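The complex appears here without one of its protein chains, the remainder shown in place.
Moving on, here comes chain A:
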């Protein structure tokens, strides 16, 4: 902004009669909720939901006045005649096998599906414009949605909200699997929240922690819902959801304990004054089989039991609007401790840093007899910098072998060894116990083929073609333009003159 000027306003307008705005009950409500679920694998899932309900018909009213509902999205609904909009940005993949069923899964990358009102005449045009506008709002590459990645499902993706007709020609669905989700997508998403990130649960939404997770999914769902039980009029519902899965092993060195502060590096200090409901649910279902008990601190005042996703669950409820929850210690830092019988497992993992240090994974495992143990590590192939390729990059890159050090129980008890007396081959490793012996095994090195780019292919082709053309042309040209005639061998040459010089020096008559 160039400059701002203080303004001395002359009251020159004849303003009409004044009517006081009569107070009416707020037409929009906000509910926020955080569900923390310790997952069977030891990870922790946190699911935020912010639900704004607006008792207004966005499509009818000409001048729009927004309170809790964000203006940017409200304008979209009325301009593009949307009936439903579902947009999600996801990094990572929800591993149902380890983590159990999710509340709401989303595909990796960006997903957008929209139901338009049946008053829309050119659905494809609206869809194109809408995806461009959303791309601007959420700083994502949604503008790459075009006819090549848009489909109109006919059986799946029924409207989730109130719908009186389901003509599938008004549905559009697109996924961009390559979309990378990062802070620039989270910031505009946070701006849509009425309390921004200043109060309430949204305080916990700190980008640098939310993206150090194994799964991050943020979504926006807009749909019409019934305003009352008899469904005489409609309201608009905006649900903003964000689910993250924290990798407990990396962040807590193998312990399953967590606290709000450790996960989000923030604690809850005050409720959002605009929210009519603001709660934290902690899943304290004891699904364990090995006598693990958990302890939540501070202890919950109420619990909630219900069947969710097919299993009976118990949740501890913390209501932020209840003054007692926060007032006791000025802030709320939920902590959960697992009290389990001491385990003798040990896992040490040191992640790699590019071009600085390799990965290190050490595990101390007690193997049951007659069993096969498989340790597998997933990796991604990446392109190196072009100067880092070896001269024969297609040969592959070696990964050093894994090491297995084991104390193997001996079949026959050995006599204690006298180090100086016994043969040398017996004293390689110190034996602490005569009932077992030490073995160290190495696996084969792994040869990994990395993708190798062809650095100069186009130019090579050009050069080769041009050279072939030039060679053909050159010989053709020579044949046609040169004249060939036989030349008499000349009487003297350079060799002869040189020989004569030498001969003169020697005093011999020249040739």
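The working rule: a residue touches a chain if its C-beta (ideal position, glycine included) is under 8 Å from a C-beta of that chain, and two chains touch if they have at least 3 such contacts; residues count from 1.
Going forward, contacts and distances are computed from a predicted model.
The chain that is not shown carries the UniProt protein name "GPI transamidase component PIG-S isoform X2", picked from "Hemoglobin alpha chain", "Isovaleryl-CoA dehydrogenase, mitochondrial", "Vacuolar ATPase assembly integral membrane protein VMA21" or "GPI transamidase component PIG-S isoform X2".
When you scan A:125, A:158, A:198 or A:312 for touch with the missing chain, the hit is A:198. From the options A:474, A:493 or A:510, the residue with contact to the unseen chain in the full assembly is A:474. Here one chain is not drawn; of A:353, A:394 or A:483, the residue touching it is A:483. Although one chain is hidden here, its contacts on chain A can still be listed: residues 1-16, 18-21, 23, 63-68, 70-72, 75-76, 78-80, 133, 136-137, 191, 194-196, 198-199, 270, 273-274, 459, 462-463, 465-467, 469-471, 473-474, 477-478, 480-485.
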